[in-house]
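With one protein chain removed, the remaining protein chains of the complex are shown where they sit.
Right, chain A next:
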């Protein structure tokens, strides 16, 4: 056997090499793809956690030592949290109550205890809080004096020792050695033993512990500034605070997760763990009440998981298509190998080889290249791709290997045994596939891929549905295709030229082996079409959503409405047009004179705004025509519309006259307003007339190129007004980036792009197989036809006519499928995480890509002619005819 295997392998090295290369590539892709994706997901998870606002991912447990009456000061002596050691023990205890996955992500813990801020005697508004920190002493450097020690006895209770940040001491006007006294009851005497400064100001410790770096400044409504300083005490000082003063003490334990320890796979578990910990902690009875856990970590994770699921869904659909195409091409290579060894196997069968021996030979032959190639592919992937190996990869590689080895074996085994009616079995298999695809689509539409598989990941069967649909569509199209071709043939038979007739006749009589490459081609085109449609539609929705959120290329918000500000903005560099929206918060909606609700009134010239935003895809309604004296037309937000019942509607502001309203409709979104908010749009001139113009705030929607953000910011801010003169600028780019940027957004783009390229490669391979496999047979047919008088030129166009209909049909069908797929799967794909909540509804084809595809097809058709010319030149007419039947 081994001799036969060796000799056959040597004889069929070309086919085996092709098979091996394809297996290698498939194995590499199957392993490197998921690895890279998982690495990307993890990167995105880390980026999400690391990029969250400072401290928002911290888990903060808070509890209190309640204030006690001065007479019961010693009551708190027995409390476990009334000592530094007790706090540390509790810190460990709370952490121990976190579920293991969550616990593993926590890298730093901190515990703080602080009194409320207490006024200080002396000039100015100065307040002091005495605090104990488990970690601060390790992050500070004394610039004068010494660290605090145990309180010393004094006339009225203990005199505490504490250290202050240098900057806080400067604000308070105290220095080392000073003794300050609180105005609290009872009063505390505090000796400042030293001043400190951050040992490493750049350390990540300080943003979360600002109170140990400097005093906070608080402004009262009256404009007075209060200095809030925190002084550090030592453990004995803390103990004394607990048992010898009656004041409330706020306890906080802070647990900071490390972004580096968060993985995409753990993210859903982590979010649940946070909830569980938050539920568990308050049930502990410690001293007075159990701690409460506060964090935004779970929200951040939930949000991430949402985006992650969408990304995984989109990419899994795309990858399933790619994998199907890869398997298809692999199947083609396996079939080619089978065809190449068929004659040899027939000889062996005639010489007494059993089916098992034949199948064994074919399988051994394929295994000879498949197994090393798969191993090499996996190795190459392990060396080049980052990210952990995924079980799904091994399954995919196993499937590839089984196809590469099994298909030739089955074909070889079947060859020896001749059974009738394989076509029926094939028909049943194809019908089953179609039914499976349709049922899958139905399930997918009902259940969805993204929204309902929350937590359980992406369903592999449902992810495969689009690929299945592609294959099913391919089978149907290619079953039906011969019918119109035959009809066309009948029509063409009447024509003068023989070429179209013969070409179409040959195209309509292609055998089953010709179907597989066309299915692959259709699938490839469908995957590309799907990706490009989703991307184009996503980009469009993102663009519109950005315009909806921003209101233009930029939006300049000024806290105080002023016509001069609007003018300044209009004159800013790059501004082509600007439309102001005067906004009055806290306007009252009146119904028959009674206040129905408070809402935000926005005065805007919708006509001007619509003209300005023409061409952006943003839909802006227009004001209905009104006659002077009529009530003013108003567009209500859905939330405000619910309140606007009853007749005699009017709008009243703190300024000027009241404005009679009539309902002109509802508007769900308006730039600068949250979609769920209560607001009402009225014509700008009506609001300005009633209020006198320069009241409320203003949002100025701007369009233009190369906008100077700094200039805009200068234009809207009016420093002379202080706080009320504040302004801000939001640009299209900033908002758009928040939708599209980020690792997940990149992954989708890159994933689609790369999948498209790869699948296009597989499609090309499939077409090449059609061309090369057909070339020999076509060459023979052409040679016979040339003996009947076919000219060389006609022979050349024959290849074109024969290839073009199938190629064109498969491509067009694939493209149409790609366009229809997003619509078909509509409810199953939730793209809202990428659009700031706007659903993607309009799926639009990507015209440049369609044009590219058409160009590619032309190239292929040209290639067919070229290949035929080359093969014909190599063999020559006489050669073909002399070879005869063999």
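Going forward, contacts are C-beta pairs under 8 Å (C-beta built on N, C-alpha and C of every residue); 3 or more make two chains touch, one makes a residue touch a chain; residues count from 1.
Here is the rule we go by: contacts and distances are computed from a predicted model.
The complex appears with one chain absent; UniProt names that chain "ABC transporter ATP-binding protein" among the candidates "HTH arsR-type domain-containing protein", "Cytochrome c-type biogenesis protein CcmE", "Na+/H+ antiporter subunit D" or "ABC transporter ATP-binding protein".
Residue in contact with the omitted chain (choice from A:355, A:780 or A:796): A:355.
The omitted chain makes contact with just one of the residues A:343, A:382, A:563 or A:614: A:343.
Mapped onto chain A, contacts with the missing chain fall at residues 1, 3-4, 7-8, 10-11, 343-344, 346-355, 357, 417, 886.
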